[in-house]
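A single protein chain has been omitted; all remaining protein chains appear in their positions.
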Amino acid sequence: MMLDVSDLKVYFDVFEGVAQVLNGVSIRVGQGETVSLVGETGCGKSVTIKTILRMVPTPPARIVGGRITYKGRDVLALQEEELYTLRGKEMALIPQEPMSSLNPVFSIEDQFVELIRWQGRYRVGWTYRLAKSFDGAGKKAAREKALALLERVHIPDPPRVLKSYPVELSGGMRQRVLIAMALAGDPSLLLADEPGTALDVTTQEQILGLMKERVEKQNLAVLYITHNLGVARAMTERIYVMYAGEVVEESPTMELFRAPQHPYTQGLMASIPKLTGGKVLGIDGFIPDYVDPPPGCRFQPRCPYAMPECRESRPALTLVGSNHRAACFLFQQEPATV
Amino acid sequence: MRYRDYLIRRLLYTIPALIGLSMLIFVIARVMPGDPARLALGPEASREQVEKLREELGLNLPIHIQYLRYMGGVFQGKLGVSLYSHRDVVVDLKDTVPATLELVTVAMIIAVLVGIPLGVISAIRQDRWEDHTSRVFAMSGVSMPRFWIGILFQLVFAYHLALLPITGRISPDISSPERITGFYIVDSLVTGNFEALGSSLSHIILPAIVLALSPIAQLMRVVRANMIEQKRKAYILTARANGMPENLLVYKYMLKNSFIAALTIIGLLYGFFLGGAFVVETVFSWPGMARYGVRAFTFKDFNAIIGVVLVIAVAYAIINIIVDIAYGLLDPRIRLGAEARDT
Partner (left out) sequence: MPPQISSRAGILCRPKFLAGRHPYAAADALIRHMSHESQLTKSESQVATAVEDQDFVPEYEMRFEDLRRMLHRLRRSTLSLVGMAIVWGLILVAIFAPVIAPYPEDVDSVHFDQTFQPPSMEHLFGTDEVGRDVFSRVIYGTRISLALGAAVLVIAITIGVPLGLIAGYAGGTVNTVIMRTTDIFLAIPPLVLALAVSAVLTPTMENAIIAIAFVWWPWYTRLIQGMVLSIKEDTYIEAARSVGAGTLYVVFKEILPLCVSILIIKITLDIGYAILTGAVLGFLGLGVRPPTPEWGTMASKGRLHLPVRWWLTTFPGLAIFITVLGFNLLGDGLRDAFDVEME
């Protein structure tokens, strides 16, 4: 297991109290595996990957429990300097919003080449940097690498794009640049935060296609964050379904679509409009208040199958098929204690 | 719209504004203050003398004729005669403008060199003692009456501690350097007159600092706010997530954006300097245009009043245009004509 997140608990100190945003999340990504984390807005998926990268702002947030292991190393225990051996070099982020994820006042060349040259260090000494600024060969090499990466993401006319400013590029182009930048450090794991959601559907298709190609060619592991089951289905081998800060179901993709077990997943599936028509159902109710979450199973207020034990304690993930688990009391003989 | 078009439009709007202002100040200065001729000559002057002066100055003509004659003169480089120096106001201004310009320039340099770094430090160390101290200092700087702090500085540094001179632009026993630019510091440096240089520098420090206090505070706030806002921006988070070194991120990446933000208020700050100069030059007896202006205001020297106001207005307009051009050049979003700013 390359990435092993186990029982991660992250709380946020907010105005109203303490929001228990992540309530024991466990995710695994193996070498070269494509996995997605599916859930609606507000369920905690972004927080999860931010925590993996140790980029959750720790004044309001607090990591109160759990472990994150990457290739055997304890991510939560690392110091800033050590984290930089991971960021970019082992794990990279493909952000959600191409429009605002590139620094608008610097050219692509400036940002990209600087990233390539200095990636992986916590600090760059100023004198060192000054000295290196005379290193023509090093700069050239970095630039060549940037051009090569841009080519790999199928950007037409890479030299022109390199010279441009973000404001001159379309959303789709910027997204490609961001993917190229993510690949710059040769990472083994990509963390993709809702890739393409900010783009129009056609461009999104292209971007997803590009990602699939890169992932296959380079045998990368990817953790996709998405609220779109369609994307999850097209891009990944395994799916984790998240609800209100907990993983409620995990399964290989096809199996999940064939036979969703958790009532929440079933509800999600039912609300996808189908070409064959039929009524689009929703799930009644709202996601719970994180400061005052419902006792026991967090989905229970909205669950059509809610039983008394659902209010008592939180269900654990139980095996319901091959490599398929769901956190629901429907699949347990007796209620488990958390 | 294209930024160039925006600039041209700005320029075109400035001209009627300046014309409107000239009319406004002309009316204010000539119509309202009772009888300027009487004021100039004093209460003992006979009515004939007053009447004669009024004829000379054209005060009996209808106001619009007066205005047109005056503006005609302006385009020939004449700003009317001062009632007190009896010279054309233009000559008076030529003597005094360089002093103010020098003071304002030094104050601006101080403001930028102190204000921007303070803002950066404040943002980096947000909510720690450096931040809180800076913010308290900024708040005070913006609230302090300039004349008060000027007088206080004079008392403490010049009088009691005798570190710096109390007033003036140069020591009375040192003759001013040979006039090349009118800037004492530059002129004395160029002519190798180190005695004058030292004296000029020691004289300019206190008034420049007093003048710069509020702008330092304002720059600090703008830079601080901008950097704090950037900390949450997607491009910073993405860069950090992909391994961009932290100090590069802060001191190169965020800083450029903060400079641009600071630039947006530079025009406004010059307005501050021009306004504050009136007080600072009075307190420090600095022989500049603003002190001349105060005298003109106090004695209702109407041509001088109009002249000073117009010169300041034109200077302010030019500065703002320059700042707008610079801003357009520096910020690629503007320069390359993007309609939408990123959110």
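Lettered A and B in written order, each chain numbered from 1.
Assume a residue touches a chain if its C-beta (ideal position, glycine included) is under 8 Å from a C-beta of that chain, and two chains touch if they have at least 3 such contacts.
Quick caveat, the model's predicted, so the values are computed rather than measured.
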| item | value |
| --- | --- |
| Omitted-chain contact residue, chosen from A:26, A:228, A:313 or A:332 | A:228 |
| Residue of A:1, A:131 or A:272 touching the missing chain in the full complex | A:272 |
| Residue in contact with the excluded chain [from B:46, B:76 or B:298] | B:298 |
| On chain B, residues whose C-beta touches the chain left out of the figure | 6, 13-14, 16-18, 20-21, 24-25, 28-29, 32-33, 139-140, 142-149, 151-152, 154-155, 159-160, 218, 221, 264-265, 268, 271-272, 274-276, 278-279, 282-283, 293-294, 296-298, 300, 302, 305, 308-309, 312-313, 316-317, 334, 343 |
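To be clear about the criterion, only the chains that are shown with their structure count from here on.
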| item | value |
| --- | --- |
| Chain A and chain B: spacing of chain centres that average the CA atoms, whole Å | 52 |
| Touching residues (chain side chain B, partner chain A) in the complex | 233-248, 252-253, 256-257, 260, 330-333, 336, 338, 342-343 |
| Footprint of chain B on chain A - complex, ascending | 53, 55, 80, 84, 87-89, 92-93, 95-97, 99-107, 111, 114-115, 118-124, 129, 165-168, 178, 181-182, 184-185, 191 |
